[in-house]
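What follows is chain A.
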Amino acid sequence: MSEQFEPEIVAFCCHYCAYGAADLAGSMRLNYPANVKIVKLPCTGKTDILYLLKAFEDGADGVYVAGCLEGNCHFTDGNIKAKRRVARAKKLLDEIGLGGERLQMYNMSASMGPEFARVAKEMTERIKELGPSPLRKKEV
Partner candidate 1 sequence: MIIAEQKPIQEIKEMIASYQKVLIVGCGTCVTVCMAGGEKEVGILASALRMALKLEGKEIEFIETTIERQCEWEFVDQLKKKVAQVEAILSLGCGIGVQALAERLGDIPVYPALNTKFLGLPEQQGVWIETCGACGNCGLHKFGGICPIARCSKSLLNGPCGGSNNGKCEIDPEIPCGWQLICDRLKTLGRLETLEEIKPAKDWSTSRDGGPGRIVREDMVLSKEGE
Partner candidate 2 sequence: MRAGSNLEKILEAGKFAVTGELGPPKNADGEVIRKKAEILKGYVDAVNVTDNQTAIVRMSSVAASSILVQLDLEPVMQMVTRDRNRIAAQSDILGASALGIKNLLCLTGDHQKFGNETGAKNVYDLDSIQLLAAVKGMRDDKRLIGGEEIKDGEPKIFIGAASSPFADPTEIRILRLAKKIKAGADFIQTQAIYDLDRFEEWMKEVRDKELDKKTHILVGLIPLKSFGMARYMNNNVAGVSVPEELMKRVKDADDPKKEGIKICVEAINRVKEIEGVHGVHIMAIEWESAVPQIVEEAGLLPRPEI
């Protein structure tokens, strides 16, 4: 491998918890990889399988959905709906041939700044190991 592969990761974060945790991680000056690009949703229950697929189609190497802890969703069970949709999308990604392991679901509360950073690191490491998305055009 000549150059270090830097994954492009999209994180769909809910406004009430995961985004709050991301904000907190920032204020706490915690380091987390710059590979993670955050997309804010009002609730992970807004996650549409199409958003996840489009992210991959547009070149993301990895995608994750981060919502509130189970039982604590601001909208009661949006995160449960998200969990099921993520599971379905993972199967679709396997069928497509891209691999469902590039997609994950995480849960955290707004006060869990360190957890946000940990998840971002974990996902980045996982995708580094999996390599770039085979859909990506080769960099010249």
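Here, a residue touches a chain if its C-beta (ideal position, glycine included) is under 8 Å from a C-beta of that chain, and two chains touch if they have at least 3 such contacts; residues count from 1.
Inclusion criterion for the candidates: all candidates are chains of the complex that A comes from, given by their letters.
Note that the coordinates shown come from a computational prediction; the quantities given were computed from them, not determined experimentally.
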In-complex contact partner of chain A, selected from candidates 1 or 2: 1
For the chain A and candidate 1 complex, residues of the former touching the latter: 48-50, 53-54, 56-57, 92, 95-98, 134-135
